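With one protein chain removed, the remaining protein chains of the complex are shown where they sit.
On to chain A.
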Amino acid sequence: MDDQACPRCKTTKYRNPSLKLMVNVCGHALCESCVDLLFLKGSGSCPDCNVPLRRSNFRVQLFEDPMVEKEIDIRKRVLKDYNKKEEDFATLREYNDYLEEIETIIYNLTNNIDVVGTNKRIEQYKKDNKELIMKNKAKIGREEIELEEILEIEKQMEELRRAEIARMEQEAKKQKIREKEALIDELMFAEGDAKDILNTFAQTVASNKQEEVLPPVPKITQFSTGVKFTTRGLEQTPMVTIEEGPLYRYEAPPVPDRCGPDPPSLHEIMTQGYLRHVKAETETEKAGGYSSQLPCLRALQDALAGLYHAS
């Protein structure tokens, strides 16, 4: 980066370490002071290519090659209109063709190949896809807002954490000073042996240190997935009462039309002697949870269901 130089005033990074190169849409670099000078009025033309430029569009050159900057600008501009998503295409092939087209346009514009024709192509595309472009723009806008929100929250968190750590360090320093003063006071005014006093102080300091061993852990307020812990919310609002609907009440399902006479109920089976004609369950079967009432009921149900069946 040392051989960076402003093409107009020939200032280099070596001579002026605070040199900042700026670029505009045309891709030609200028140093900050030249920009200040040339674009005093807010607009002017590029000294290299005479393209009319606006001062507000200047930004710091991030890449060594100004062509990259130019490409980024063009890309930004083109993608504003070519904002279709993969879901907007029927096949992957179509989507890939579309991406290819974008790249061609960008390449043409950056390298000044058929600029007029390419611009015409963009205009045509814009006209053809007006609605879709608007729709996608709105969508992207929304997504961006969300992203910004997340970034903002993260920044706040970081700040809080840093403040906390600074505070704790301060505290620790103060504590140390206080201890030292106490020691000197003791040495000055106490009657006992200086060595004893030193020893006791050394011990207390050591024990204090042990307590301090845990470094101030930055408070984590989010799960790794980015979902916030709810504790913060709980601190602010005492209790979230959950809206409960009416309690669930069991309702027996409707009995379908049996298409036959009603079979006896389980109670009737037990009281009216049906069970006398069924093989009673053995002890082992009973232990397994089998009882003869249900099979008996089922046989009777099956016998009676469908008796009224008529074609």
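Here, a residue touches a chain if its C-beta (ideal position, glycine included) is under 8 Å from a C-beta of that chain, and two chains touch if they have at least 3 such contacts; residues count from 1.
Criterion: contacts and distances are computed from a predicted model.
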Legend entry - Among "Leucine-rich repeat", "Roadblock/LAMTOR2 domain-containing protein", "Cyclin-H" or "Phosphatidylinositol-glycan biosynthesis class X protein", the UniProt name of the subunit that does not appear here: "Cyclin-H"
Inset, instruction - From the listed residues A:Y14, A:F63, A:Y107 or A:Y308, report the one that touches the chain absent from this view. - result: A:Y308
Inset, instruction - Pick out the residues on chain A that sit against the missing chain. - result: 256-261, 272-274, 276-278, 296, 298-311
